[in-house]
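Okay, here's the structure, questions in a sec.
Of the protein chains in this complex, all but one are displayed in their positions.
Chain nomenclature is as follows: A, B and C, assigned in order of appearance, with residue numbering initiated at 1 for each chain independently.
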Amino acid sequence: MPIAAALLSVAGLAGVAVVATILAAQRRAWATPIVYGASLILAAVLLMCGLLALLGGSAFQGAVHLPVGLPWIGAYFALDPLSAAFLVIVDFGAVVASFYAIGYGAHEEEPGRVLPFFPAFLAGMNLVVLSADAFGFLVAWEFMSLSSWALVMAHHHDAENRRAGYVYLLMASFGTLMLLLAFGLLAGPDGDYAFSAIRTAHHVPWLAGLVLVLMLLGAGSKAGLVPLHVWLPLAHPAAPSHVSALMSGVMTKVAVYGFIRVVFDLAGEPAWWWAVLVLILGSGSAVLGVLHAVLQRDLKRLLAYSTVENVGIIFIGLGLGLAFKTNDMTGAAALAVAASIFHAFNHSLFKSLLFFGAGNVLTGTGERDIEKLGGLVHRMPETAYLFLGGCLAISALPPLNGFVSEWLILQAILLSPDVPQWALRFLIPASGAMLALAAALAAACFVRAFGITFLSRPRSPAAETAHEVSRWQIRAMYALLIICLIAGVFPGPFLDALSPVSQMLVSGAMPKQPILPHLSIIPISESRSSYSGFLVFFFILMASWAAIRVIHNFASRAVRRAPPWDCGFPDASPVTQYTADSFAQPIRRVFGPIAFRAKVSQTMPPPGDMAPARLTLSLRDLVWEFIYEPLESVVLYAAERLNILQFLTIRSYLSLVFAALVLLLVLVATWA
Amino acid sequence: MERFSLDAAHLLAGGMVLVSFMMLYQNRILGLLNVFAAHAVVLSLSVAWQAYVQSAPHLFVTAAIALILKAIIIPVALHHMVLRLGVHRDIETVGGIGPTMLMGIGLVALSMVVMLPAAAEADPIAREDLALALSVILLGLLMMVTRQNAISQIVGFMSLENGLVLAATGARGMPLVVEISVAFSVLVAFIVIGVFLFRIRERFDTIDTQALDDFREGRE
Amino acid sequence: MSSFLNMLPFAPIDALLVVPGVAALLLTLIPQYRLGARVNMLASGITFLFALTLLIERPDPTVSFLFVDDLNVVFVVLGTFVGFTTSIFSASYIGHEIEIGRLKPGYIRFYHGMYQALSFSMNLGLTANNVGLMWVAVELATLTTVLMVGLYRTQAALEAAWKYFILGSVGIALALFGTILIYMAARPVIGEGHDAMVWTSLIANAPKFSPELLNVAFVFLMLGYGTKVGLAPLHAWLPDAHAEGPTPISAVLSGLLLNVALYALLRFKMLLAANPLAVAPGPLLVTLGLVSLIFAAFMLYLRRDIKRLFAYSSIEHMGLIAFAFGMGGPLANFAGLLHMTMHSLTKSAIFFAVGQVAQVKGTQKIADIRGLTESHPTLGWSLIVGVAAIAGLPPMGIFTSEFLLVSSTFARQPLLAIPLVIGLLLAFGALIWRLTGIAFGKPSPSVVDAGRHPSMLPLIIHLVLVLIAGLYLPGPLVAWFQNVARMLG
Partner (left out) sequence: MGLILAILIQGVQMVLVLALAPGLVGFTRKVKARLLRRQGPSVLQPYRDLLRLVRKEAVLADNASWLFRNAPYLIFATTWVAAALVPTFAAGLHFSWAADLIAITALLGSARFFLALAGMDIGTAFGGIGSSREMLFATLAEPAMIMIVFTVALVAGSTQLSTVAEFMVHHSTLRVSLGLALIGLIIVALTENARVPVDNPATHLELTMVHEAMVLEYSGRHLAVIELAAALKLLLYISLIACIFVPWGMASQDDGVLGMLVGVVTWVGKLTVGGFLMVLFETAIAKMRVFRVPEFVGGALMLGFLGTLLLFVSRSF
C-alpha cells in the first residue's frame, strides 16, 4: 500500500530532522553525509510510492484516515493520480538534491542551521501533496514555508538574507491566509474540511469564482506569479544552493499542485472568465519574469527570475485547460493540462540542474556575480557541459525536454479558435505570442548566462583560480541531464503516464502515444502535428558525425593555436570583453522603457576636460513601486499616528474610558 | 409614612448629586476636601436612612464607615498631606469650570434617560436612587477626567465610590453590601496610602499626573 | 480516587482557596529566599493537583459559595497549571535578580506572599458562585498585582503601577455598578437576598429579567471587566504593567489574570444571551475585539521594549478571543476556548524566554538584543518557536484555533473576516520583523555567560504542550470544549 509507505517515510523524514537537530547541537562532522543520505533513501522510497501509484493504476492508490490534526475531522491522506504525479516531481527533485548535498554540504560553514531543516522541508512538501483535508493541507503548506524560511535564514549574518527571509515569510503567511479563506468558503459554515466532502458539496458559481481569485492569490504567491513574485528572487538566492534548487524547482510545483487540486478538482465547474484571469497572470509572469532575468548579474537571482517565467508558462497551460474544460473540449483540455504538468516536471529537472551548476560555481569560485566570472569552461569543464545542457533545455531547444512541453502548449493554443467566448479568442493568441516571446528571451538570457560565466576570459582572480567540485555534485547533475535528454527524446511514455491525471481532472485524455513507429508524439491527430524527438536527435548526431568524419578524412584535420585575431588588435585585456550588462544592453534598450521605465543618461565632459564621462542607468521595479512600497508606507504611517496612544497621561486614558462609557450608555438609551 | 420615607430618600440622594456639582465647582483643593467631607456626610445620612427604612441594621455599619473614614479620616489625612507636600493650592482644570458644569448637567440627564425606563419594574425607591447614584458616579468620573491634580482625582474617585455605595444600599436586601463597602474603603485607603507609599512626593516635584507621565516619553 | 478525596478534611474546591491562603500567610514569615521559593512552588503544585481532582469529582453547587461547572473548570485547571510552572520559573528568575542586586532580599517575603494571595484571589474569582464574591476576588487580584508591578521601586515601575491602579480601580467601580444592576434585575424575579446573586439561579431565571436593566448592566460590566481583559480602548494599563513588573508577573498577568476577567465577561454574556429581549452581546464583543486586534497590531510596529512588545501582542490575542466569543456558534466558541488556552501557555512561555533574554543580555531594549540563536541557541530557538506559535504558524496550537476562527467567520460573515485577516497579517508582519532582529544577525554582547540563566524546564513544557495541541487534541478534551462551546451558545 504505497500511501502507508509514503506516510511512514514522511514520518521518517521528520525523525531525521529531530536526529539532525541533536547531531547539529553536538557539532558532529559526520552528521552531514548521514542526514543527507537518510533523506535520500526516504525520498527514494517516496518516489517509488509515487511511481507505483501513477503507473500501477488504482490498485496502488488509496486513502488513509488518521485521528490526528483537526479534532472531529481527523487527518485524511490520499494518493490519487494527481498527487502521485506531483509526488514524483517532488521526490525526484528531493532525491537528486540530497545526493548533490552530500558533496555540497561539506562546504557549509554552519551545518547546524541547514541539516535539521532540510529533511523537515522535504517532509512538509510531501505532506502537502499527500494530505486530503483542508487543515492538514494548510498545516503542511505552512510548515513547508516555515522550514524553508529557516533554510533561507541559514546565512543570517548578511542583512540582505535577513530581509529576504522576512519578506518571504510575510508573503508566505499572506498566501496561507488566502488559502485559508478559500477553504473556508469551500467548507461552508459548518466546517466540513475533508476534500472528499468538499468535492461532493455543491458550490455557488460566484463563490467558486471567489475561491479561484483567492487561490490565485494564495497559490500564486507561493508559485511566484507576478505581482506576488517579489519574495522569490530575494529568497531563492539566499538559501544554500541545493535548497534553492528545491525551492525553485520543486516548491513552486507544490504551489501549482495546490492550485490544480482546488481549481480543477474541488471548486466544481469552472466559468469561462476564470481562464481569462489565469491566462493574463500567466503570460504576464512569463514575459516579465524573463525580462528581469535577462538583466540580472547575480547568477542565482537570474535563475530565480527565470522560475517566475516558467511558472507563468505553466499557468498559461492551466488557463488553456480551464478554457477548454468550460467548453467541454475534453481532448484539448487534456492536452493543455498534460502539457503544463509535463512542463512542471521538466522545469523541476532543468531548474535544479541549473541551480546545482550555480552552486558548483559558488563553491568553485565563491562568486555569484557573473561580471566577476568567465572562462570557467577551462577550469570547471564538467560543470560547464552540464550547465550548458541545462541552458539548452530551459531555452526550449530541441531535442531536449523543455522544447517538448512548450511545443505541446503551442499545439493546445492552435486548438482554441473553437472556443466560443470572444474574450478568450482575443486573449489566447495574445498569450501564445507572449509565450513565444518569453521563449526567445529565455534563449537570449541563457546565452548571456552561460557565455559570460563559462566562456570568454576570466574577469577576476576568483575566476582564474576556480576548481572543479566534488564527484557527488557532478554525478547528481549528470543524472538530471540524462533525464532531461530522455524526456526530450522519448516524451511518449511520460505523456502516457500523465493520462490518468488528465482523466481525473478534465475527464479526457490525450491519445495513447505510439511507441512505434519512430517514437513520435501526437497531441491530437497525426495529420495535425507530430514530433519525434528521437529522430531529430538521431539526425543531428548523424549529421554532425558525418560532417566531422568527411572533413577529417578527406580534408585537413590540422590545427594551429595562435593569439586571437580580434581584427588585429594585439592582446586586448579581459576588460575589453563584452560584460553581462553590455550584452543585455540592446534588449534593455528595446524592452526596458516599457517594462522598467529604464532611463540612461550620459554626462560627457567638454573636450579637453580631464573629468571622466559618466553613464548612469536607472531601472525601476514597478511592482515594488506601485504595490508594496505604498502598502509599507501606509502601515508605518498608521503606526506612527497610533503610537501617540502609548504616551498619553492617565487622565487622558481615563477620558477614553469615560467616552466609551458615555457612548455606550447613549447607544443603550437610544436602542431601548 | 411610606410616601415620606420615599421623599426623604430622594432628598438625600438628590443632595448628593448637588454636592457633586459643588465639588465640580470648587477650584481650591482645601475647599474641595471640605465639600467632599460634606458629600460623605450626606452619603452616610442616606445610607442610615436606608438602613432604617429597610430595617436592615447591617447597613448602619456601612453608614458608620462612610462617616468615620470618608467624612473625617481621609479628608483630614489629605488636608494634612496637602500641607505637608506643599501642593499648590488651586486646581488646574481642563476646559474650565463652566463647561464641566454643563457637561455634568448633560450626564445627569443621560443617567435619568438610561435608568428610569430601565428600572421600571424595580420599586420606586430603588429606581430614583439608581438614577441619582448613576449621576453621582458619572459626575465623579467627570471630575477625574477634567481635573489635573492627583488629589482632586482621588477625591473624584471617592465621590464616584460614594455613588456606588448609594446604589448598593438603595438596592433592597442586597447581600455583601457591607463587605463591598469595606473592600472599597480598603481600595480608597490604598490610593491615599499609595501617594505616600510610592513616595510620589520624593520622586516627583508635583503629584500632578502630567508630570508623572513625563517619565515615559523619554523611555519608550 | 473519589473515596480518597472524601477522606480529605476539606473538599478539593475549598483547597483551591485554603492552600494558597495558608501559603500566603506562611510565606510572609519566611525570610530565606530559597526556602520561600520552594514553599511557593510546593503550594502552587498542590493547588494544581487539587484543581486536577475537580476533573474527576465536582462539589454540589447548592452547598457553598463556590461551584464548578464545565466552563470554569477549564479556567481553573489552566490557571493553576500556569501558576505552578510560573512559580518554577520565578524561583530561578528572582534568584538571579537578587544576585545582580536589582531586587532587595527584603521584598522577597512580600513577593511570595503576594504571589500566593494572587492565586488565591484568582481561584476565588473563578469558582465563586456569587456575582458579588467574584467582584471582590477580582478586585483583590488587581490590588495584589498592582503591588507586584511596583516591586522594583523604579520610577518607571511605580508609575506603571500607579497607572494600573487608577485605571483598574475605575474599572472595578464600573463593574460593581453593573453587578448591582444585575442584582436589581434579578431581585423582582428571584426575590431579595443572597439567591439573587448566585450564578446558578441567575442563569436559570435570566429569561425573566428586565432586558433594559440587563443592557445597562452589561455596558458597565463590559467596560469594568473589559478593562481587566485589556481590550482597547481600555487597555492602557496593560503594556506598562507587563513591561515594568518582574517577568514572572508579566507571565501571570498575560497567562491568568486576563483570563479571569475574560471568564467574568463570558459569564455575563451567557446571562444576556439567555434573555431574548436584551441586546445581543455578540456585536459589542466583536467590535471591541476587532478594534483591539487592529489597534494592537499597529502598535506592535514601533515598540522598542521587548516585554511591552509582547504585552501588546496579548492585547491583540485578547481581541481575537473576544471576537471569537462574540461571533458565537459551536465552531467560533470552540476556537475561542482553544485560542485562550493556547495563548495562556504560549504567552507565558514567551515571557519565560523573554525574562531570560533580558537577564543574559542585560537589557529589555529590542535594538540591543541581536543574534540570540548564535549566542544562546536553545533560548533563541525556543523564543523563535514561541513567537512562531503566537504569530499563528503551524504546527502549533494557535494555528488550529485561528484556522477554525477565520474559516468559519469567512463562511458566515465574509465582511467581518476581512478586517480579521488584515489584523492578523499586520501583527504577523510586526512580530516576525522584531523576531528577525532579535534572533538573527551578529550577536550582541551578553552580560551573563550562557550557563547562568534560569532553568528552561517550564518554557520547554509549555512549548511542547502547544506543539502537541497543534497536531493532536485528545478526544475527551475536545468533547469537553465542545460541551462548553454549546454552553456559551
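Here, a contact is a pair of C-beta atoms (placed from the backbone, for glycine too) under 8 Å apart; a residue touches a chain by one contact, two chains touch by 3 or more.
Treat the numbers as computed from the prediction; the structure is a model and nothing was measured.
**Q** Considering the complete complex, which visible chains touch the unshown chain?
**A** A
**Q** Of A:465, A:582, A:618 or A:633, which residue touches the hidden chain?
**A** For the chain that is not drawn, the touching residue is A:582.
**Q** Please identify which residue in A:29, A:555, A:613 or A:644 touches the non-displayed chain.
**A** For the chain that is not drawn, the touching residue is A:555.
**Q** Among A:55, A:437 or A:462, choose the residue that contacts the chain missing from this document, as touch is defined above.
**A** Selected residue, touching the omitted chain: A:437.
**Q** Just to verify: which one of A:22, A:572 or A:594 makes contact with the chain not shown?
**A** A:572
**Q** What is the set of chain A residues that contact the non-displayed chain in the whole complex?
**A** 374-375, 377-378, 381, 384, 388, 392, 395-398, 403, 407, 410-411, 413-414, 416-417, 425-426, 428-430, 432-433, 436-437, 439-441, 443-444, 447-448, 450-452, 455-457, 518, 520, 526-532, 535-536, 539-541, 543-544, 547-548, 551, 555-556, 558-567, 569, 572, 574, 576-578, 582-587, 589-590
Here is the rule we use: only the chains that are shown with their structure count from here on.
**Q** Which integer distance in Å separates the CA centroid of chain A from that of chain C?
**A** Centre separation, chain A to chain C: 44 Å.
**Q** Centroid of chain B to centroid of chain C, CA atoms only: how many Å?
**A** 31
**Q** Distance from the CA centroid of chain A to that of chain B, rounded to the nearest Å?
**A** Measuring from centre to centre gives 69 Å for this pair.
**Q** Please set out, as single numbers or ranges, the residues of chain C touching at least two other chains.
**A** Each of 162-163, 166, 170, 212, 215-216 in chain C touches at least two other chains.
**Q** Tell me, which residues of chain A touch at least two other chains?
**A** 646, 648, 650, 654, 657, 661, 665, 668, 672
**Q** Spell out the part of chain A that touches chain C in their complex, as residue ranges.
**A** 25, 67-72, 112, 134-135, 138-139, 142-143, 146, 153, 156-157, 159, 162, 165-166, 169-170, 173-174, 177, 180-181, 183-185, 187-191, 193, 635-636, 638-640, 642-643, 645-646, 648, 650, 653-654, 656-657, 660-661, 664-665, 668, 671-672
**Q** What does chain B use to touch chain A in their complex?
**A** Where chain B meets chain A, its residues are 94, 107, 110-111, 113-114, 117-118, 138, 141-142, 144-145, 147-148, 153, 209-210, 212-213, 216-217, 220.
**Q** Could you pull out which chain A residues touch chain B in their complex?
**A** Residues of chain A touching chain B: 646-651, 654-655, 657-658, 661-662, 665-666, 668-669, 672.
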